[in-house]
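So that we are looking at the same thing, I have put the structure below in C-alpha coordinates.
All protein chains but one are shown at their positions in the complex.
Moving on to subunit A:
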Amino acid sequence: MSVMNKSAKKDASPILSVRDLKVHFPIPSKGLFAPDRQLKAVDGVNFDLYPGETLGVVGESGCGKSTLGRAILQLIPPTDGQVAWLGKNIVGAPHRDMQPLRRDLQIIFQDPLASLNPRMTIGEIIAEPLVTHKPELGKEEIKARVKRMMARVGLLPQMINRYPHEFSGGQCQRIGIARAMILEPKLIVCDEPVSALDVSIQAQIVNLLQELQREFDLSLIFISHDLSIVRHICHRIMVLYLGNVAELADRDSIYAAPRHPYTKALISAVPIPDPEIERNKERIVLTGDLPSPLSPPSGCVFRTRCPFAKDKCAQEPPVLERVSDSQEVACHFHDSI
(Lines give C-alpha, C1' and ligand atoms only; values in the text may rest on other atoms or scores of the structure.)
Protein backbone atom coordinates (compact mmCIF):
# COMPACT_ATOMS: atom_id res chain seq x y z
CA MET A 1 0.00 0.00 0.00
CA SER A 2 1.35 3.36 -0.95
CA VAL A 3 1.62 5.80 1.91
CA MET A 4 1.13 9.43 1.12
CA ASN A 5 3.44 11.99 2.58
CA LYS A 6 0.86 14.19 4.22
CA SER A 7 2.95 17.32 4.45
CA ALA A 8 3.80 17.05 0.76
CA LYS A 9 0.13 16.65 -0.01
CA LYS A 10 -0.81 19.82 1.84
CA ASP A 11 1.89 21.80 0.11
CA ALA A 12 0.96 20.76 -3.38
CA SER A 13 -1.84 22.56 -5.10
CA PRO A 14 -4.86 20.45 -5.89
CA ILE A 15 -5.07 18.96 -9.36
CA LEU A 16 -8.85 19.09 -9.23
CA SER A 17 -11.12 21.34 -7.17
CA VAL A 18 -14.83 20.77 -7.16
CA ARG A 19 -16.92 23.58 -5.72
CA ASP A 20 -20.64 23.36 -5.02
CA LEU A 21 -21.18 20.98 -7.93
CA LYS A 22 -24.82 20.35 -8.74
CA VAL A 23 -26.36 18.02 -11.28
CA HIS A 24 -30.12 18.26 -11.54
CA PHE A 25 -32.10 16.34 -14.11
CA PRO A 26 -35.40 17.81 -15.24
CA ILE A 27 -38.17 15.24 -15.00
CA PRO A 28 -41.03 16.12 -17.36
CA SER A 29 -44.15 16.67 -15.29
CA LYS A 30 -47.32 14.75 -15.93
CA GLY A 31 -49.66 17.72 -16.00
CA LEU A 32 -49.66 20.06 -18.95
CA PHE A 33 -49.00 23.22 -16.98
CA ALA A 34 -47.18 21.88 -13.96
CA PRO A 35 -43.51 22.86 -14.01
CA ASP A 36 -40.87 20.18 -14.59
CA ARG A 37 -39.60 18.63 -11.41
CA GLN A 38 -35.89 18.47 -10.64
CA LEU A 39 -34.13 15.26 -9.73
CA LYS A 40 -31.22 16.37 -7.62
CA ALA A 41 -28.68 13.66 -8.34
CA VAL A 42 -25.73 15.66 -7.05
CA ASP A 43 -26.55 18.64 -4.88
CA GLY A 44 -23.62 20.78 -3.85
CA VAL A 45 -20.46 18.71 -3.59
CA ASN A 46 -17.09 20.21 -2.62
CA PHE A 47 -13.71 18.54 -2.56
CA ASP A 48 -10.10 18.86 -3.67
CA LEU A 49 -8.01 16.15 -5.22
CA TYR A 50 -4.21 16.19 -5.05
CA PRO A 51 -1.73 14.64 -7.47
CA GLY A 52 -1.13 10.97 -6.80
CA GLU A 53 -4.05 10.74 -4.43
CA THR A 54 -6.96 8.31 -4.43
CA LEU A 55 -10.31 9.64 -3.33
CA GLY A 56 -12.92 7.02 -2.53
CA VAL A 57 -16.54 7.90 -3.16
CA VAL A 58 -18.93 5.62 -1.29
CA GLY A 59 -22.65 5.51 -0.73
CA GLU A 60 -25.60 3.30 -1.47
CA SER A 61 -27.21 2.83 -4.88
CA GLY A 62 -28.75 5.97 -6.28
CA CYS A 63 -26.84 8.40 -4.08
CA GLY A 64 -25.22 10.12 -7.06
CA LYS A 65 -21.78 8.49 -7.07
CA SER A 66 -21.66 7.71 -10.77
CA THR A 67 -23.32 10.98 -11.73
CA LEU A 68 -20.66 12.84 -9.76
CA GLY A 69 -17.89 10.98 -11.58
CA ARG A 70 -19.39 11.73 -14.98
CA ALA A 71 -20.10 15.36 -14.11
CA ILE A 72 -16.44 15.87 -13.21
CA LEU A 73 -15.45 14.59 -16.66
CA GLN A 74 -18.18 16.75 -18.24
CA LEU A 75 -19.84 13.66 -19.68
CA ILE A 76 -22.99 14.89 -17.98
CA PRO A 77 -23.16 18.69 -18.03
CA PRO A 78 -23.34 19.97 -14.43
CA THR A 79 -26.27 22.27 -13.61
CA ASP A 80 -24.25 24.55 -11.40
CA GLY A 81 -20.95 24.87 -9.59
CA GLN A 82 -17.33 24.66 -10.61
CA VAL A 83 -14.92 21.94 -11.57
CA ALA A 84 -11.45 23.44 -11.65
CA TRP A 85 -8.87 21.31 -13.46
CA LEU A 86 -5.37 22.60 -12.67
CA GLY A 87 -6.97 25.83 -11.49
CA LYS A 88 -9.12 26.43 -14.55
CA ASN A 89 -12.89 26.00 -14.48
CA ILE A 90 -14.03 23.50 -17.10
CA VAL A 91 -17.79 23.59 -16.48
CA GLY A 92 -19.45 24.75 -19.68
CA ALA A 93 -16.11 24.92 -21.50
CA PRO A 94 -16.59 24.78 -25.27
CA HIS A 95 -15.72 21.56 -27.07
CA ARG A 96 -12.56 23.14 -28.50
CA ASP A 97 -11.12 23.88 -25.06
CA MET A 98 -12.25 20.58 -23.60
CA GLN A 99 -10.65 18.43 -26.30
CA PRO A 100 -6.99 18.77 -25.19
CA LEU A 101 -8.00 18.15 -21.56
CA ARG A 102 -9.61 14.83 -22.46
CA ARG A 103 -6.21 13.19 -22.72
CA ASP A 104 -5.63 13.86 -19.02
CA LEU A 105 -9.06 12.74 -17.87
CA GLN A 106 -10.12 9.15 -18.33
CA ILE A 107 -12.72 6.75 -17.01
CA ILE A 108 -12.97 3.03 -16.24
CA PHE A 109 -16.40 1.45 -16.12
CA GLN A 110 -18.18 -1.09 -14.00
CA ASP A 111 -19.22 -3.56 -16.69
CA PRO A 112 -15.96 -4.58 -18.38
CA LEU A 113 -17.50 -6.18 -21.46
CA ALA A 114 -20.10 -3.46 -22.11
CA SER A 115 -17.36 -0.84 -22.09
CA LEU A 116 -15.64 -2.40 -25.11
CA ASN A 117 -17.01 -2.15 -28.63
CA PRO A 118 -17.75 -5.78 -29.61
CA ARG A 119 -16.95 -5.12 -33.29
CA MET A 120 -13.42 -3.82 -32.73
CA THR A 121 -10.27 -5.77 -31.96
CA ILE A 122 -8.74 -4.92 -28.63
CA GLY A 123 -5.79 -3.40 -30.47
CA GLU A 124 -8.16 -0.93 -32.13
CA ILE A 125 -9.94 -0.30 -28.82
CA ILE A 126 -6.77 0.49 -26.90
CA ALA A 127 -5.37 2.54 -29.79
CA GLU A 128 -8.45 4.74 -30.14
CA PRO A 129 -7.36 7.47 -27.69
CA LEU A 130 -3.93 7.55 -29.37
CA VAL A 131 -5.45 7.79 -32.83
CA THR A 132 -7.71 10.59 -31.62
CA HIS A 133 -5.15 12.68 -29.80
CA LYS A 134 -1.86 11.81 -31.46
CA PRO A 135 -2.67 11.07 -35.09
CA GLU A 136 0.85 12.19 -36.00
CA LEU A 137 2.21 8.91 -34.66
CA GLY A 138 2.54 6.34 -37.40
CA LYS A 139 0.66 3.06 -37.46
CA GLU A 140 3.72 1.11 -36.36
CA GLU A 141 4.42 3.42 -33.42
CA ILE A 142 0.81 3.25 -32.25
CA LYS A 143 0.87 -0.53 -32.47
CA ALA A 144 4.12 -0.69 -30.54
CA ARG A 145 2.72 1.53 -27.80
CA VAL A 146 -0.47 -0.52 -27.61
CA LYS A 147 1.58 -3.69 -27.21
CA ARG A 148 3.73 -2.11 -24.53
CA MET A 149 0.63 -1.02 -22.62
CA MET A 150 -0.95 -4.45 -22.99
CA ALA A 151 2.11 -6.05 -21.46
CA ARG A 152 2.07 -3.44 -18.71
CA VAL A 153 -1.49 -4.24 -17.66
CA GLY A 154 -0.88 -7.99 -17.82
CA LEU A 155 -2.24 -8.97 -21.23
CA LEU A 156 -0.33 -11.02 -23.77
CA PRO A 157 0.60 -8.60 -26.55
CA GLN A 158 0.00 -11.18 -29.26
CA MET A 159 -3.69 -11.02 -28.34
CA ILE A 160 -3.82 -7.65 -30.07
CA ASN A 161 -6.05 -8.87 -32.89
CA ARG A 162 -8.58 -10.63 -30.69
CA TYR A 163 -12.08 -9.43 -29.93
CA PRO A 164 -13.55 -8.51 -26.52
CA HIS A 165 -15.89 -11.52 -26.35
CA GLU A 166 -12.86 -13.80 -26.41
CA PHE A 167 -11.69 -12.49 -23.02
CA SER A 168 -12.82 -13.06 -19.44
CA GLY A 169 -14.26 -10.28 -17.28
CA GLY A 170 -10.97 -9.59 -15.52
CA GLN A 171 -9.07 -9.45 -18.81
CA CYS A 172 -11.72 -7.12 -20.26
CA GLN A 173 -11.22 -4.82 -17.31
CA ARG A 174 -7.48 -4.86 -18.01
CA ILE A 175 -8.26 -3.83 -21.59
CA GLY A 176 -10.40 -1.00 -20.23
CA ILE A 177 -7.52 0.07 -17.99
CA ALA A 178 -5.07 -0.11 -20.89
CA ARG A 179 -7.35 2.14 -22.97
CA ALA A 180 -7.60 4.61 -20.10
CA MET A 181 -3.82 4.53 -19.48
CA ILE A 182 -2.50 4.71 -23.04
CA LEU A 183 -2.39 8.52 -23.05
CA GLU A 184 -0.83 8.56 -19.57
CA PRO A 185 -3.59 10.67 -18.06
CA LYS A 186 -3.40 12.51 -14.76
CA LEU A 187 -6.83 11.54 -13.45
CA ILE A 188 -8.88 8.40 -13.87
CA VAL A 189 -12.42 8.13 -12.60
CA CYS A 190 -12.96 4.49 -11.68
CA ASP A 191 -16.69 3.87 -11.66
CA GLU A 192 -17.04 0.70 -9.57
CA PRO A 193 -14.25 -0.95 -11.55
CA VAL A 194 -14.24 -4.18 -9.58
CA SER A 195 -17.84 -4.73 -8.48
CA ALA A 196 -18.63 -6.91 -11.51
CA LEU A 197 -15.61 -9.17 -10.91
CA ASP A 198 -15.13 -12.03 -8.51
CA VAL A 199 -13.01 -11.56 -5.43
CA SER A 200 -9.69 -13.00 -6.57
CA ILE A 201 -9.82 -10.91 -9.76
CA GLN A 202 -10.84 -7.85 -7.76
CA ALA A 203 -7.58 -8.04 -5.84
CA GLN A 204 -5.54 -8.29 -9.06
CA ILE A 205 -7.27 -5.30 -10.63
CA VAL A 206 -6.97 -3.20 -7.50
CA ASN A 207 -3.27 -4.02 -7.22
CA LEU A 208 -2.78 -3.19 -10.89
CA LEU A 209 -4.44 0.20 -10.37
CA GLN A 210 -2.17 0.89 -7.40
CA GLU A 211 0.96 -0.05 -9.34
CA LEU A 212 -0.07 2.18 -12.23
CA GLN A 213 -0.83 4.98 -9.79
CA ARG A 214 2.66 4.79 -8.31
CA GLU A 215 4.31 4.50 -11.69
CA PHE A 216 2.52 7.39 -13.40
CA ASP A 217 1.65 9.53 -10.35
CA LEU A 218 -2.02 9.14 -11.16
CA SER A 219 -4.89 10.62 -9.24
CA LEU A 220 -7.87 8.32 -8.90
CA ILE A 221 -11.47 8.91 -8.01
CA PHE A 222 -12.56 5.49 -6.91
CA ILE A 223 -16.31 5.03 -6.85
CA SER A 224 -17.43 1.96 -4.98
CA HIS A 225 -19.86 0.58 -2.48
CA ASP A 226 -17.41 -1.98 -1.19
CA LEU A 227 -15.93 -0.45 1.93
CA SER A 228 -13.19 -3.07 2.33
CA ILE A 229 -11.74 -2.28 -1.09
CA VAL A 230 -12.09 1.44 -0.54
CA ARG A 231 -10.18 1.06 2.70
CA HIS A 232 -7.45 -0.82 0.88
CA ILE A 233 -6.90 1.58 -1.99
CA CYS A 234 -8.05 5.07 -0.98
CA HIS A 235 -6.21 7.83 0.84
CA ARG A 236 -9.30 9.87 1.52
CA ILE A 237 -12.94 8.87 1.50
CA MET A 238 -16.04 10.86 0.70
CA VAL A 239 -19.38 9.50 1.88
CA LEU A 240 -22.30 10.59 -0.27
CA TYR A 241 -25.91 10.46 0.77
CA LEU A 242 -28.64 11.55 -1.64
CA GLY A 243 -26.31 13.78 -3.62
CA ASN A 244 -24.87 15.45 -0.52
CA VAL A 245 -21.53 14.91 1.17
CA ALA A 246 -22.09 13.37 4.60
CA GLU A 247 -18.46 13.05 5.58
CA LEU A 248 -15.09 13.62 3.95
CA ALA A 249 -12.02 12.39 5.78
CA ASP A 250 -8.72 10.56 5.64
CA ARG A 251 -9.07 6.83 5.42
CA ASP A 252 -7.65 6.15 8.86
CA SER A 253 -9.78 8.78 10.60
CA ILE A 254 -12.99 7.66 8.96
CA TYR A 255 -12.51 4.00 9.79
CA ALA A 256 -11.24 4.66 13.30
CA ALA A 257 -13.65 7.41 14.26
CA PRO A 258 -16.56 8.01 11.91
CA ARG A 259 -18.45 11.13 12.98
CA HIS A 260 -21.55 11.17 10.82
CA PRO A 261 -24.31 8.74 11.89
CA TYR A 262 -24.59 7.51 8.29
CA THR A 263 -20.89 6.75 8.07
CA LYS A 264 -21.09 4.97 11.42
CA ALA A 265 -23.89 2.80 10.11
CA LEU A 266 -21.98 2.02 6.90
CA ILE A 267 -18.78 1.11 8.67
CA SER A 268 -20.50 -1.02 11.28
CA ALA A 269 -22.00 -3.00 8.39
CA VAL A 270 -18.60 -4.12 7.08
CA PRO A 271 -18.12 -7.76 8.06
CA ILE A 272 -15.04 -8.56 10.12
CA PRO A 273 -13.34 -11.87 9.30
CA ASP A 274 -13.38 -13.01 12.93
CA PRO A 275 -16.60 -14.65 14.09
CA GLU A 276 -16.03 -13.72 17.72
CA ILE A 277 -15.72 -10.00 17.08
CA GLU A 278 -18.30 -10.12 14.33
CA ARG A 279 -20.91 -11.59 16.67
CA ASN A 280 -20.34 -9.15 19.48
CA LYS A 281 -19.76 -5.93 17.65
CA GLU A 282 -22.20 -3.11 17.90
CA ARG A 283 -24.25 -2.83 14.76
CA ILE A 284 -26.17 0.28 13.73
CA VAL A 285 -29.04 -0.81 11.55
CA LEU A 286 -30.71 1.83 9.45
CA THR A 287 -34.40 1.44 8.81
CA GLY A 288 -36.34 2.58 5.79
CA ASP A 289 -35.19 3.25 2.26
CA LEU A 290 -33.33 6.02 0.56
CA PRO A 291 -35.87 8.86 0.09
CA SER A 292 -36.66 9.85 -3.48
CA PRO A 293 -34.18 12.38 -4.82
CA LEU A 294 -37.19 14.03 -6.50
CA SER A 295 -38.46 15.19 -3.10
CA PRO A 296 -35.55 15.10 -0.65
CA PRO A 297 -36.36 15.72 3.03
CA SER A 298 -36.11 19.27 4.29
CA GLY A 299 -33.09 20.27 6.32
CA CYS A 300 -30.65 17.39 6.69
CA VAL A 301 -31.36 14.84 3.95
CA PHE A 302 -30.43 11.99 6.27
CA ARG A 303 -32.83 12.90 9.08
CA THR A 304 -35.62 10.50 7.95
CA ARG A 305 -33.38 7.52 8.72
CA CYS A 306 -31.15 9.01 11.38
CA PRO A 307 -31.55 7.46 14.83
CA PHE A 308 -30.44 10.76 16.43
CA ALA A 309 -32.60 13.20 14.45
CA LYS A 310 -33.89 16.23 16.33
CA ASP A 311 -36.09 19.21 15.42
CA LYS A 312 -33.18 21.28 14.21
CA CYS A 313 -32.37 18.64 11.58
CA ALA A 314 -35.68 19.21 9.82
CA GLN A 315 -35.21 22.96 9.75
CA GLU A 316 -31.75 23.73 8.50
CA PRO A 317 -29.43 21.72 6.32
CA PRO A 318 -26.07 21.05 7.96
CA VAL A 319 -22.95 22.38 6.28
CA LEU A 320 -19.71 20.47 5.92
CA GLU A 321 -17.76 21.37 9.06
CA ARG A 322 -14.10 20.74 9.69
CA VAL A 323 -13.84 18.73 12.89
CA SER A 324 -10.18 17.89 12.72
CA ASP A 325 -7.21 18.39 10.48
CA SER A 326 -8.30 15.57 8.26
CA GLN A 327 -12.03 15.21 8.76
CA GLU A 328 -15.09 17.14 7.64
CA VAL A 329 -18.63 16.23 8.67
CA ALA A 330 -22.05 17.51 7.71
CA CYS A 331 -24.06 16.95 10.88
CA HIS A 332 -25.48 19.39 13.44
CA PHE A 333 -24.78 17.07 16.33
CA HIS A 334 -21.48 15.47 15.42
CA ASP A 335 -20.11 16.42 18.84
CA SER A 336 -22.84 14.84 20.88
CA ILE A 337 -23.39 11.53 19.13
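One rule holds in what follows: contacts are C-beta pairs under 8 Å (C-beta built on N, C-alpha and C of every residue); 3 or more make two chains touch, one makes a residue touch a chain; residues count from 1.
Quick note on the criterion: contacts and distances are computed from a predicted model.
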_Missing subunit (named according to UniProt) among the choices "Aldehyde dehydrogenase", "Heme lyase CcmF/NrfE family subunit", "Oligopeptide transport system permease protein OppC" or "Carbohydrate ABC transporter membrane protein 2 (CUT1 family)"_ = "Oligopeptide transport system permease protein OppC"
*Among A:Lys30, A:Lys139 or A:His165, residue touching the chain not depicted*: A:His165
*If the hidden chain were put back, which of A:Ser13, A:Asn89 or A:Thr132 would touch it?*
A:Thr132
*Hidden-chain contact residue, picked from the options A:Thr54, A:Gln106, A:Gln171 or A:Thr304*: A:Gln106
*asked:* Give me the subunit A residues in contact with the hidden chain, please.
replied: 70, 73, 75, 98-99, 102-103, 105-107, 109-111, 114-122, 128-129, 132-133, 147-148, 150-152, 154-163, 165-166, 176, 179, 211
